[in-house]
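Every protein chain of the complex appears in place save one, which is left out.
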Amino acid sequence: MSETRENLRALTFTQAVNEALRQEMERDGTVFIMGEDVAGGAGRADFEDAWGGPFRLTKGLIGEFGPDRVRDTPISEAGFIGAGVGAAATGMRPIVDLMFVGFFGVCGDQIMNNAAKMHYMFGGKVGVPLTIMTSIGAGTNSAAQHSETLYSIFAHFPGLKCVCPSGPYSAKGLHIAAIRDDDPVIVFNHALLMGRRGANVERDDVYGLHVPEDPYVLPIGKSLVAREGADVTLIGTGYTTLVCCEAAAQLAEQGYSAEVVDLLSISPLDEETILESVMKTRKVVIVDEDYPRCSVASDLSALVAEEAFDYLDAPPKRVTAPHTPVPYSQPLEALYLPNRERVVSAALSVLA
Amino acid sequence: MSETRENLRALTFTQAVNEALRQEMERDGTVFIMGEDVAGGAGRADFEDAWGGPFRLTKGLIGEFGPDRVRDTPISEAGFIGAGVGAAATGMRPIVDLMFVGFFGVCGDQIMNNAAKMHYMFGGKVGVPLTIMTSIGAGTNSAAQHSETLYSIFAHFPGLKCVCPSGPYSAKGLHIAAIRDDDPVIVFNHALLMGRRGANVERDDVYGLHVPEDPYVLPIGKSLVAREGADVTLIGTGYTTLVCCEAAAQLAEQGYSAEVVDLLSISPLDEETILESVMKTRKVVIVDEDYPRCSVASDLSALVAEEAFDYLDAPPKRVTAPHTPVPYSQPLEALYLPNRERVVSAALSVLA
Amino acid sequence: MAKGIGIDRRTLLWMYETMVTIRRFEEQCKREADAGKLSGMHSSVGQEAVPTGICAHLRTDDYVLGNHRSHHHCIAKGVDINEMMAELLGKVTGTNRGKGGTMHIADIGKGMLGANGVVGSNIPVTTGAALSAKLKGEDTVSVVFFGDGASGQGALHESMNLAGIWKLGVIFVCENNRYAEATPFEYSVAGGSIAARAAGYGFPGVRADGQDVLEMYEVAGEAVRRARAGEGPTLIEAQTYRYLGHFGADNPLLYRSEEEEARYRAKDCIAGLSAHILEEGVAGEAELSAIDERALAAVTAASRFADESAFPEDRELFADVYNDYASGRFTRHAESGA
Partner (left out) sequence: MAKGIGIDRRTLLWMYETMVTIRRFEEQCKREADAGKLSGMHSSVGQEAVPTGICAHLRTDDYVLGNHRSHHHCIAKGVDINEMMAELLGKVTGTNRGKGGTMHIADIGKGMLGANGVVGSNIPVTTGAALSAKLKGEDTVSVVFFGDGASGQGALHESMNLAGIWKLGVIFVCENNRYAEATPFEYSVAGGSIAARAAGYGFPGVRADGQDVLEMYEVAGEAVRRARAGEGPTLIEAQTYRYLGHFGADNPLLYRSEEEEARYRAKDCIAGLSAHILEEGVAGEAELSAIDERALAAVTAASRFADESAFPEDRELFADVYNDYASGRFTRHAESGA
């Protein structure tokens, strides 16, 4: 990318998503958004757009596209996500908002039994170009039901695609990719990232501050190397990519060169990028905020062990949330989260 | 065990579960069963027990315990499993039947947000001694929604315990253990096992034909070695334990001694038994019918890679269902399932 | 005006042929199951009038969605029975290339947006099809069929509320065949009326005799008119009966009486319509017999078509998981499987 400092366009994650949604809705009349308070004040002209989405991702859109295409819903996730499936199967490209991923339990049937399976069960004759946006992550003092990560259980299901942006640039590119994709795609937006800007003032790429105005797609199924290094690979996803970058900076101070792979795509997995990095550094620390059992972290550890066995100088190492629900009390929640110190210490243990 | 051939008590898996339920209901007046057609013909004295459960696990129980304790429900999994949570939190020990695990999507909220988290969120002051029985598995020509395995997504959640019997003996012992456990436990019963008898006429233990009449508990959190061997460890769960045993027999003909570990407990995991076996044989094939991504198979591969790294002579190997929904057409379904040939060929590849 | 008077001859004969075709098809399915060629199915024999009376008002571009017991919905909506039978036998010529089977038949070209094996699961999807129509400014109608048992699912309630507030062109058709598996309707439905629930959502709920295709036709006419006119949803509770067991070899006499069965069989929908046709002089015995024979021949041909079709090739296992790649690429563990 050749943008200069002068035309640098620093957007927050939220602004980047908002721009992606707006641009896709402008481009394609079949795109519409549904969810609880995606506008807010529904049905009352003088109060519409009171919220603009629980995380303000959809702010302002109702003014441009009207209440038909920016549609507030009752609290009926099974009802409206199922309606998203039906609309997608009949020519629309719905974006539905599942406010917190922990609410999947009331609408899992629509996602896992209908959206995920229809294309296959129907012999490829029906497509479900549905985008589900949801928020993930602890660190907001919101306790066990409003702090989960859970992409692992969605990635478990064939038929779903799962992506997880790590900053404004990837947020815009992955939302656009999701909307244009002909399969159901779930975008997992971390609560601690929304509102933030890009990670790095120095850089002019996906990890920099700049977000190009023109629409662009980050391909689903591709991971990126967020930082190059030679001694150890740190793999992060969404917010933990930032944790890995912080850890890499600290490791650099201690004389180690850590490479950071940003997963971005959880399903499908970019096995090539992951294996290439690990075969180069011969050591890997996998950092994931999801529960540890049957998780993306397990997958990555198994993948590396099976496919890069002969290259590894040390066993793969995982730094994840513990096998506990998310506690409310802030000191416990701080212990719960994977953080820079834990990543550094895990890295040092394999570097030793 | 010292039972002689004369007092051999061969029960089918179904009979063994039925006996477990009956004995626990006799022992403890707080135990009751709820689900769709667990009796059948509900509310009509002349027709009660028309079904005795979709897999006949509860056959005859209404006659002994009456319709209050063997309670037919409307098709309202969120409603009645949630009611199970509420009853469990207030002094009862409910057993609820989720007919097929693929229906979790309509009631996941009650299982994953309430049953799993209440004890933790409430600071340990409320217990949820709930047992959920559900059926799993393909091979019955029932297509994508009625053939899933899915224990991986339940094991993902802290607070849930998950067990998977492999035959009549373990079925009885694990159901009793589940009912007596003070935490929510999900028992995954494979459709191809129900109706079958124990695997082996020759043996007098958990893998034999005999099922003791007196109630007994198989401890949750313990795996068992179904067959001892020295050259390679095959790990199975439920039905795939049988597949592993068949593969081990074939490998024996080819001169290899395979050890078979029967997981039995999916959460918590018996890491000791697994690691001990793998450290002995130095090679492992993990056989699982669940979808491959973010699965029990991934966990086992990662566990072995991380904890037995220095012992492994070959990378861990997984034989799982492919990353596809379960196809209806029988020839495709046969390809879908892990079978003896695939396990043997995977074993030979690590033995080579 | 007496029921059925005013319905044109073409419609009456279409309804007759549709119901007879459904019945012959289901009988053939049972033979295929008995022969071990499929593992079982949910027979719709006895319930033919419900989708027939409704679909008589529908265009190809209207949507129908079904449940686990959906062969009759598919046939009434015009799905090809050759392809249906091939699907049941898992053949690649099936509606779903053999990958869906009895509980998942779909043919979007015919407006059959799919059966569904999870009770209640298709109700929200139908609401979405209706929302689609509204957003596109089309007057198509979306119909979902579900059972009395499905009324226990929250998805129905959520969808009735959504369709109510958005005035969607959905018709909720409950086939109340009095049982959900072995559980009688009287036990499982509080208040005793599914139709009555619609009032709580501010739209009409009507009970109709689902054994009487003329009554179904009439009730459906008003519901379809409302839906097309943008006046919102209707809930129809059709009182009907499944003559056979729930699935496969289930014996219904374990949970219901012979007398009850006889009572419903006595008001058989096909016999009822044929009597009407003959009484009103719409057609004669010979013409009806010709239809009967055509239906039987079509079903026999379907069975032959299915038999002669091939199973899907192995690579189909990995096809159509996604639109842009076969999942085998991302399936590390299936190498020995296919």
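Labels for the chains are A, B and C, by order of writing; each one numbers its residues from 1.
Here is the rule we go by: a contact is a pair of C-beta atoms (placed from the backbone, for glycine too) under 8 Å apart; a residue touches a chain by one contact, two chains touch by 3 or more.
Values in this document were obtained by computation on a predicted structure and should not be read as measured data.
Engineer: Sort by label and list the shown chains the missing chain touches.
Structural biologist: It touches the following shown chains in the full complex: A, B, C.
Engineer: Which one touches the absent chain: A:A143, A:M194, A:L251 or A:A305?
Structural biologist: Looking across A:A143, A:M194, A:L251 or A:A305, the contact with the absent chain belongs to A:A143.
Engineer: Taking the full complex into account, find the residue in C:L13, C:I108, C:A196 or C:L254 that is in contact with the omitted chain.
Structural biologist: Candidates C:L13, C:I108, C:A196 or C:L254; residue touching the omitted chain: C:A196.
Engineer: Quickly run down the residues of chain B that touch the omitted chain.
Structural biologist: Answer for chain B: residues 32, 68-69, 73-74, 76, 78-92, 94, 109-110, 113-114, 118-127, 158-159, 161, 181-183, 267-269, 271, 303, 306-307 touch the chain left out.
Engineer: Which residues does chain A use to touch the chain missing from this display?
Structural biologist: Per the touch rule, chain A residues meeting the hidden chain are 36-37, 40-44, 47, 50-51, 54, 72-76, 78-79, 102-103, 105-106, 140-146, 292, 297, 318-325, 327-332, 335-336, 338, 341-342, 345-346.
Engineer: If the missing chain were put back, which residues of chain C would it touch?
Structural biologist: Against the left-out chain, chain C lists 151-158, 160-165, 187-193, 196-197, 199-203.
We take it that only the chains that are shown with their structure count from here on.
Engineer: With chain centres defined as C-alpha means, what is the inter-centre distance between chain A and chain C in Å?
Structural biologist: Comparing mean C-alpha positions, chain C is 40 Å from chain A.
Engineer: Chain A to chain B: how many Å between their CA centres?
Structural biologist: From the centre of chain A to the centre of chain B is 33 Å.
Engineer: Counting only residues that touch at least two other chains, what does the list for chain B look like?
Structural biologist: Residues 78, 102-103, 105-106, 143-145, 297, 318, 322-325, 327-328 of chain B each touch two or more of the other chains.
Engineer: Where in chain C do residues touch two or more of the other chains?
Structural biologist: Counting only residues that touch two or more other chains, chain C contributes 96, 98-100, 104, 116, 118, 121, 154-155, 321, 327, 330, 332.
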